[in-house]
Each structure stands twice: as structure tokens, then as C-alpha cells.
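Every protein chain but one is kept in place in this view of the complex.
So, chain A:
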Amino acid sequence: MGNRTPLYESHKAMGAKLVDFAGWDMPIHYGSQLEEHHAVRRDAGMFDVSHMTVVDLHGDKTRDFLRYLLANNIDKLQNPGKALYSCMLNEQGRVLDDLIVYFLTENNFRLVVNSATREKDLAWIIKQAAAFDVQVIEQPQLAMIAIQGPNAREKTLSLFNAEQRKVVEGLDLFFGAEVDDWFVARTGYTGEDGFEIMLPDVEAPAFWQALADAGVQPCGLGCRDTLRLEAGMNLYGADMDESVSPLVSGLGWTIGWKPEARDFIGRKALEAEREAGPEQKFVGLLLEGRGVLRGHQKVVVGDQTGETTSGGFSPTLQRSIALARVPASIGARCQVEIRGKLLDCKVVKPPFVRNGKAQIEL
């Protein structure tokens, strides 16, 4: 038996097929991964992401600490509630994890990190925090529900009272706000608008049920992966990990190079790599014919090779797509080897889909 979220019984009651995910018993789908995918693109779907790790940082020097810990620049967060996506690097400039950090108050920031990397992340954060006298407090009692899709906000808002609505309705993109002991953020991982809500575990089953009653489709982690792939969002452990830098993982945009005086973990190694010019780059691929791209297939670019990092069938585009790390010299086309055959692919710039619409030419 794996770890169970506060919604485990709800998933079973709603007919979920449960699988092991990084030591957690999580729903993969509730009948059809494809239908759940389309529900998120066309209406509203919800995900139990309570397995993710919520960590609060407290202390007067929390901002100084995050300036040092994160590759992105925490000083972009000046308004309370604002969120920032960042990589956490090791000294070699390789990716330890990707995370979201929320600015709550000047001495309290909240991190949301992956579940599979929980122990490694916590050990690293605690070790680095010591010099800044920052307290690292995990919040395992918080459940987390993501509601995503064009109608996600409206359906979720219908469940709030007038007071709560006032706070949540006006939230800008990539902002969060505390509503009593709930934390509601306008973030997500699907390329759609919506909310990610952290709430006390005991309140989660009733809220999940209320969302279902409001017409929000329960979704498993299966479609979460096809949605995030279409949205061109990286998955830790597939598209990047401790063996690669953000520069060759499509995450160069998340590095806060300025101001130059800010020393963050991994900066020196990254600067050296940037100066030398990375040998690889990160692209999107669209399979021109029939078939399905998957992760770890060989990409052939002339006499050089690269590798798909994650791939699959895009239910929205009805075509197969992938993210890939390839020779920096790649042009507009390449081939991918699937079961011994070389199949033609177009090189494209992710995202593939955003807000329900294709972002690439098919």
C-alpha cells in the first residue's frame, strides 16, 4: 500500500483506476483518459495533487535565502500573493527540481515542489537554509486540488461565498490569496486557466464532491501528462533532471541573470555553459505521419543524434508530439526512430496548445 491523499476514498467512490505514482496511490483515470483530457480543454476538470510537497519558509532573511537558492530571481515577486516558477540547481548548474514559489509576506514564502523528489529537496533546502536562519516547515496536512479549463474559474467561484468570492474573483494570473485557512492560486499545469487550491485535508473530500456536483470532471494523472505535454511544460525526471542544465531543457527563460551581482547556486557553471554556447537545445517535435512518439526515442539530425525526453499522442491536435533534446544545429526537420523505422518530424516551438487552441501549424 502506498501513501494516500485525503481524497483516496473519494477517488475509489468515483470509479478511479488507481496506480502507484512515486509511492502514492493515485488515480490514473476514471474511465477514459481521452475524455478527461477533452473535458479540461473544453470545459473544466479537477486533479488531486495533494501528493505534491508544500513547504513554508519563515524568517527575516527568507528573501535573501531564496535569492541564493533559486535560479530565477525572487525579487520579481514584489506584490503579496505573486507566484514565480523556478529551477533549483546544484553547484554544477544541473536541475535538482522545478518548483513554484509564492510570496506571502516578507518573512513567509511558500514553495510547492514535486512529490518524487520530496526527500532530496527537503534535505537540500534545509541544508542551504541554515546559514540564513530560515525555518523550513513542511505542510503535509494541506490537500491540493487543481481545477483547470475554460469554465474552471466560473464553476469554482460558484462554490465560494460572497466574501471569499471577492478575494478570489479579482486574482490576476499567477497570483494566489489566502481565504481563511485556504490558499487559492490562479496557477496550473495544463495550458488552461483555472485555480490551484491548498486546503486543510479534512475539508478536501467535501470540496471535491461539491466541485463534481458543479460539473467539474474528476481527472487522473494520465491526462495531466498529455495536457502538460501539449502545453509544452517540462516534467521533472523526464525533460530535465540532475544530469542536465536548464539551458538545454528549454528553461533558459527561467534563469534570472540580472542583476549580475546576485550569486545563486549553480550560477558560475551556467555562465560558463552559456559562454561556450550549449551544444544541445530543447525543441518540440510534430510527427508528420502516423504513429506515436514517446520519451527516449532517438532523434536523427543528419549525422548527429538527440533524444526525445517525453512524447505522446496529442488528443487536441490528433497528432503525435514530443519534447526533445537535440543538437543545437537542428533545422526545421528531423527524424525519430520508432521500432527501427525513421519517421519524419517537423521541429516546432512549444507550446503545442494553449487555451484550447493549436499554437503550431499542423
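FYI, contacts are C-beta pairs under 8 Å (C-beta built on N, C-alpha and C of every residue); 3 or more make two chains touch, one makes a residue touch a chain; residues count from 1.
Keep this in mind: contacts and distances are computed from a predicted model.
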Protein name as given in UniProt for the chain not displayed, "Glycine cleavage system H protein", "Sugar ABC transporter permease", "(Fe-S)-binding protein" or "succinate dehydrogenase": "Glycine cleavage system H protein"
Sole contact to the chain not displayed, among A:Leu34, A:Ala214 or A:Ala269: A:Leu34
Option touching the unshown chain, where A:Gly312, A:Pro327 or A:Gly356 are the choices: A:Gly312
Hidden partner chain, touching residue among A:Gly222, A:Gly284, A:Gly306 or A:Pro350: A:Gly222
Missing-partner contacts on chain A, residue numbers: 28-29, 32-34, 222-223, 226, 290-292, 294, 312-313, 315, 320, 339
